[in-house]
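All protein chains but one are shown in place.
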Amino acid sequence: MSELVLTDTQELRASARRVANKRILNLGIDAFLVLFGLLMILPLVFLVANAFKTPQELLRWPPTVIPTNPTLSNVQAVLADTPLLRWVFNSFLFAILSTITILTTSSIAGYILGKFPSRTMSVLFAIILATAIVPFEVYMIPLYFQIKGLGLLNSVWGMLIGYLVMSFGIFLIRQNVIHSIPDELIEAARIDGAGEFWIFFIIVLPLLRGAMGALAVLAFFQAWTAFAWPLIVGTTRDAYTIEVGLALFQTGFTVDLGRLSAASAVVLVPSVTLFVLLRRNFVQGVASTGLKE
Amino acid sequence: MLKRKRWLFAIFAILPTLAIYLWVRIIPIEEVLRLSLHKWDLLSKNKPFIGFANFEELFHDQLFITSLINTTIIAFGVLVITIPLALFLAALIHHRTRSRFAGFYETSIFIPHVVSLVPAAMAWKWIFDARLGPLNAFLGIFGVHPQSWLFDPVLSIICVIVLCSWQALGYAVLIYLVGFKNLPVSLFEAAKLDGASGPQSFWFLSIPLLKPITLYVSVVTLVSGFNVYAQAFVLASDAQGAPGRQVRVLVLDMLENSFRNYRIGYASSEAVVLLVIVLVLTLIQFTLLRERGRA
Partner (left out) sequence: MSRPVSKFAASVFSNSGRAALLGSVLGAGLFAGVTSASAVELTVWSGYPEMAPFYQHVADSMKAAHPDLSVKVEAIPLREHEKRVALGVTSGGAADVIELAVSTATRYLDNELMAQAPDDVTKFVNDPANYNEFFRNAASYNGKVYALPLFRGQSALFYNTDMFKAAGLTTPPKTMDDFSTYAAKLVQRDASGNPTVSGWSMRLSGGGQGIAEKFWINMFQFGGNLLEQAPDGKWKATYASEAGHKALKQYLQNVAQKNVTVEMPADAEAFERGQTAMFIRESWVIGDIATKAPNLKYATATLPMGSIVAPVNLYITGTGDKAKAAWEFAMAANTPENQLWLLDNVGWLPNRSGLDFSKIVAAKPNVAAFVEYPSTYKFFSLPTIGPADEVLTRVAAKLTDAFANPALANDDAAIDKVLADAQAETNSILKREGILAE
């Protein structure tokens, strides 16, 4: 008996030590991850800081992190010199329209491909997935000529045509349809005499809310960060998206780092805020790509 | 009767999407293949069929070969940095899921993946700046001589790799996190009872079990690595006050041939090469996955 008590206290001590060790280890891991996370966002912090530095301070060595006497003149100059807000507007319009069309095409096609199994549908699904493998950059030049033929250059509509569909979106919805919408539910509705459209809009769509939310965030940021395509479709200053406008803003004869940073910061702040707000959706959305296997 | 009605609905509902696919995906891809066999210059009226002459020229074209090499180095460089680091970070984050900083970890590692490329590249351009950049200032503390990051032939490629990895990391970490969450808990508990330490079960259990995820992330990372463009464009864009060394990458060379030299057919043949590379990589992934399935 006494022996047992002894081992008990020993074990207790040992486990207390283990718990303490574990806590120290966890603290270490936390510290490391926090540090790493800070390092990851450090470049963006620099960028925002540079936006508020005076030209003299930008040339100072060693570089400062926090502006010593912050100025708004960079931001003001950029807003005066470039149609920055117009570019932001173009980007928003492009991203929103793209999100809407991708949601529409993906939800319908994903539902049909998921709930109307047949050989034809399998073949179609395979083709849709196969096109996803081909990088956009490969065929954007012929696509460009199609846009040109339609006279849609320099317009948000022209840009949109490259971003009407998203194979991954169809894949995502199809997976969700298969896994989360029981056939019985649809059959029951059919027996009750519901039309196919009614079933899709009233039964299926609400059940896909989560997946659609994730897809919406993905589609939005895909269009928001698009670069090569808007660069060739937009050739007038007013047609640029913010990405293109910013990139070309620095190709003049001289570079003004302060203004460049100011313009970048103006763009960065809304998109980062949007992301932080929608993080949950986004994480789900990207995560579901990993569910493939 | 009822069945046929259902099918009609299916066909009609999916038709618009298929039409869009045909229009903005299939036809352009077919066009690329066709143009690559023509001397198709934007401005000239004659656009004759020239067989594989474009491809023959490609493989003697110094700029193309340089771009192909650079792009390959960048794609694999990003892979080599991203995958192990992402696996390691995901393991740590998974381990600390209940930490009150968990949200911060995910967000901070992920933000580079969603911020617009151009502002991000500009931030890095300043960091790498030889005279004013914080990187040299930081290295200076350790007595390292200032390096001209954006100008040296080797360092400038490293800069692109760093920038791309910074952006690709978040995505890979997230996919791995999903993988970790789906690992069978019972297996790890059994290992723990057998006296396996955390690092041991990570090495002998997690890594093999995550192999399919690793394969998937690797291919996605590689394919997007082969499409690198905006990063190289912004890091050495054409401003004239000592902009930086132009790191030639495939998409850049392609766009230059199309829209500066107006040689659309030639650029299309480059696109076909890019397509072949991507297809081969995907094929390798499928083969490896299937082998695993058999084993």
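Order of writing sets the labels: A and B. Residues in every chain begin at 1.
Heads up, the rule we're going with is that a residue touches a chain if its C-beta (ideal position, glycine included) is under 8 Å from a C-beta of that chain, and two chains touch if they have at least 3 such contacts.
Model, not experiment: these values are computed from the prediction.
The undisplayed chain touches these shown chains across the complete complex, A, B.
Within the whole complex, the absent chain has one touching residue among B:Leu8, B:Leu22 or B:Leu63, and that is B:Leu63. Here one chain is not drawn; of B:Asn182, B:Ser197, B:Asn261 or B:Thr287, the residue touching it is B:Asn261.
Against the chain not displayed here, chain B makes contact via residues 42-45, 57, 62-63, 66, 130-131, 146, 148, 150-153, 236-238, 240-246, 248, 256, 259-262. Summarising the interface, chain A meets the missing chain with residues 148, 151, 153-154, 232, 235-237, 248, 251-255.
The definition used in the following text is that only the chains that are shown with their structure count from here on.
Residue ranges of chain B in contact with chain A, taken from their complex: 2, 5-7, 9-10, 13-14, 16-18, 20-21, 23-29, 31-32, 35, 89, 92-93, 95-96, 99, 101, 103-112, 114-120, 122-124, 126-127, 131-134, 137, 140, 166, 169-171, 174-179, 212-213, 216-217, 220, 223, 226-227, 229-230, 233-234, 237-241, 243, 251, 254-255, 258-259, 264, 267-268, 271-272, 274-275, 278-279, 282, 289.
The part of chain A that touches chain B in the complex is made up of residues 26, 29-30, 32-34, 36-38, 40-41, 43-44, 46-47, 50, 58-63, 65, 105, 108-109, 111-113, 116, 121, 124, 127-128, 131, 133-143, 145-146, 161-162, 164-165, 170, 190, 196-197, 200, 221, 224-225, 227-228, 232, 242-243, 246-247, 250-255, 257, 260-261, 264-265, 267-268, 271-272, 275-276, 279, 282-283, 286-287, 289-293.
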